[in-house]
Structures are given as structure tokens and as C-alpha cells.
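Working notes for the structure below.
In this view, the complex is presented without one of its protein chains, the others remaining in place.
So, chain A:
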Amino acid sequence: MSDQELLAQIRALKLENEALKVRLSNTPLPPSPNPLSLEEYNRYGRQMIVDMPSPIESGLPAQLKLKSAKILIIGAGGLGSPALLYLAGAGVGTIGIVDNDIVDTSNLHRQIIHDSHRVNMLKCESAKLSIQNLNPNVNVVTYPTRLTHSNAFEIFEGYDLILDCTDTPLTRYLISDVAVKLGITVVSGSGVGTEAQLTILNFMNMGPCYRCFFPVPPPPTSVASCSEGGVIGPCIGVMGVMMAVEAIKFIVGAYTVENFEPYLVLYSGFPGTSSGQSMRTFKMRRRQKNCACCSNEPSITKESIESGSINYELFCGSRNYNVCQADERISVHEFDSAFSPRDTERAVKENLIMLDVRPNHHYNISHLPDTVNIPLKVLKNMNGSMELLQEVIPTVNTESEVIVLCRYGNDSQLATRLLKDEFKIGNVKDVKGGFFKYIDELDTTIPKY
């Protein structure tokens, strides 16, 4: 066939296609005799044939409940990733996703709803794409915004259930408070390292809320994040999966006002030196009569939350790292030009000590040459004893020049204070932004974790 003949044929087919499309759109589809499409029966068949003890719904009624359910997932991270995928797979009709963060390579070992091609994409949009690939029947609503006291009510309204997959005490209090005021049940998960926890809050507006369990927030210094404390992907993932189980149970009526008992699950993937894995379920307190949020006379109200008079930042507090004066800090460029980390000779001659205060297992991943590693915690425990410090750095004395480095430039400030105030070393400088800033701006060949 010649090119011209081919083009003519394509034009003819296009016309025919258009005509067929018009005819199809004019013919109304016959009303389906079934409440689900045939594709949906096929897709959900394996879960629909699981027999449940009464009064838990199973089969078609359960599937229809899932289809009409609206579930809001806050945080599309280590917990949210598996929870979102399983809930989408199970056929939850509407899934809302709140997350204003973007996908980073360091998320991918655990945040499995995202992938390497989606780095720098908004997590909620990346999650939406994965869900649409998995199950196009799901209606996904994305909220690429940080959850705050002023937008939470608007976002939560209309959802049947909330999954708290966030990572700070502040958002956990906020989510619980707003859910209590709106009467929405919260499935709450968390985890760090090799351990994870799960509980149900404000169940049917009669179960305990986050404030019943934790009327006083933990001191900010005791709160570890995944980026700080590290996390084994499947250890947090297992809890995201369990959150999806609890969400399905809630929707199909496995929990009732009569049978609900407050609980907290603790999962330990690596339970110390003992073998195996450990999954414990603890019996927890009921709703507290004096709770600031869910009692009969709460001090926390919708108005006080929305107006901002409940100050979550102040309530939860924050760590104060800004303990050094401007002249006690140097930039990574000043550090590099004045104290080149590779100028060993000068270092010895001038009694210059470059101290890296990261935890030992961080230091072992990567570090600058000619640095000494004393973790901040170890330094603290020396209680200002120069003798103990000299056991690690024999050349150090109060006349030494010490440059302090950590991962991001926070702990190094605390260490600078200790060295000056407790060890009485006069000339101590903190490197602003730390080792990672040095890598970013001066030597990108050094591994960053």
C-alpha cells in the first residue's frame, strides 16, 4: 500500500470511530441488575466469600458498606503507604489523603506507595496515582496541605473514619481533638526503629481519646522521629497493614459500642536479645471523666481549637537548639577554608581537634577524615571531666581549638555549650548545618544517609 492509501485508510477509520462513539453515547446503558459492576464482583470476590460471624457484615452487604465508606488518611508515609494500598484494594469508595510533603529517596525503603520515578512529587499525588493504578473504582481526594487547627474541621467533615499516620505529638493531639468534636473514630498508628503501636481513639464517640491516654505531652527531648531514630521499613509497614485491618473491621461493623474495649497493640520486630517477634495487646483505660477534650465539661471546644486559643505548639513544646552565640558558630565554607579537614599537619601543630558528636553507628556510615567521634550522649556523661575527655583525645586541654560537627548542626550546638561551659575549653566552634551541609555545599562525593 502506498503512503497515500494508508493515510486515506486512517482517515476513514477515524471517521468510523467518531460515528461509533456518537452512537454509543446516545444509547443509554441498560440499568444494571446488580449493585456492583461485574468487574467489581470479580475484583472483590476473594474477600466477599470470607465468612464472618454475625453480626459482622460479610459478602455483598459488607462490600457495599466499603464502597460507600469515606476514609481520611493523614500522612502518606511509612504507615499510610500500606494502609492506603490495602484500603484501595479492598474497595473503599472514597479515600482522602492529607500530606503536604514531597517524595524523597530516603522515604522509599518504607513508603512503598511511592517509587523512584516520583521523587520530588507531592506524596498525596503520588499515592493517588498508585491507587488509581491498583483500583480505578476508588474516588481519591487529595489535600496537599499541612493539617492545622484552622483547616482540620473543614477537611475532616463528612469522613466516616480517620487514620492517623502522622509523625509528631502535635498532629496526634490535633487530630484526636478535632475528631472528638466531630464524633469521628480514629485508628491511630505510630512507630520508630523496630517497634510500632496501634490503638483506636474516640471509638463511636464513646472510647478514650488521645488526651485520655496522654493528658500531658512527652518532653520534646524524648520524641524521636524516623529521620532521627531510624526505622526498619516492614516494622512500621506491618502497623500500616494492621491499621487497614482495623479500618475494614470498623466499616463492616466488627466493633460495636457493646463489644469495644480500649486497647493498645505494641509490635516489636526485633525484641531485644530474645528470639522471634512480639505482638502484645494491652488493655487500656476507658474515657476519662476529667479529660480536657472528651469529658462532659471539656476545656477544649471546636471554637477554642479553630480560634487558635488552644496552642498546640506551646502545649507540645519544642527542643531548643539555639544555644550558641553567632561568634561561636562558623559556616561550612569557613570550616573548609580555615580548618581544611584534610590538613592533618596543621591540626597536630596547632592542637586543633575536629570533633564529630553523632552517634557512633552514624559516624561509621560516613565521616570526614581526621575527625574524632564522641557521641553527644557520651560527652554529656563525662560531666565536664577533662580527664575522661583526655582518655579519648589525649592531646585535648583547655587551650585546644575544637571544631564541633554533627549531622544537621543541632547537637553540635549543645556539644559546643558543654565543651565551653563544663569542660572550660575556651575556643570551641560549632559548624552551622553540620556534616550534611558540608556534603551539600563542598563535597557531594561523601555518602549522605
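Observations
Methods note: contacts are C-beta pairs under 8 Å (C-beta built on N, C-alpha and C of every residue); 3 or more make two chains touch, one makes a residue touch a chain; residues count from 1.
Rule of thumb we're sticking to: contacts and distances are computed from a predicted model.
One chain of the assembly is not displayed; among "Trafficking protein particle complex subunit 2/Sedlin", "Metaxin", "Signal peptidase complex subunit 2" or "Ubiquitin-related modifier 1", its UniProt protein name is "Ubiquitin-related modifier 1".
Only one of A:G91, A:G191 or A:G269 touches the absent chain when the whole complex is considered: A:G191. Considering A:L87, A:V140 or A:V223, the position touching the chain not shown turns out to be A:V223 (whole complex). Among A:N133, A:S274, A:N296 or A:T444, only A:S274 touches the chain left out of the display. From the options A:N42, A:Q277, A:N381 or A:T395, the residue with contact to the chain not on display is A:N381.
Where chain A meets the chain that is not shown, the touching residues are 75, 77-80, 164-169, 172, 189-193, 195-197, 213-219, 222-226, 229, 231, 236, 264, 266, 268, 271-274, 280-285, 380-381, 383.
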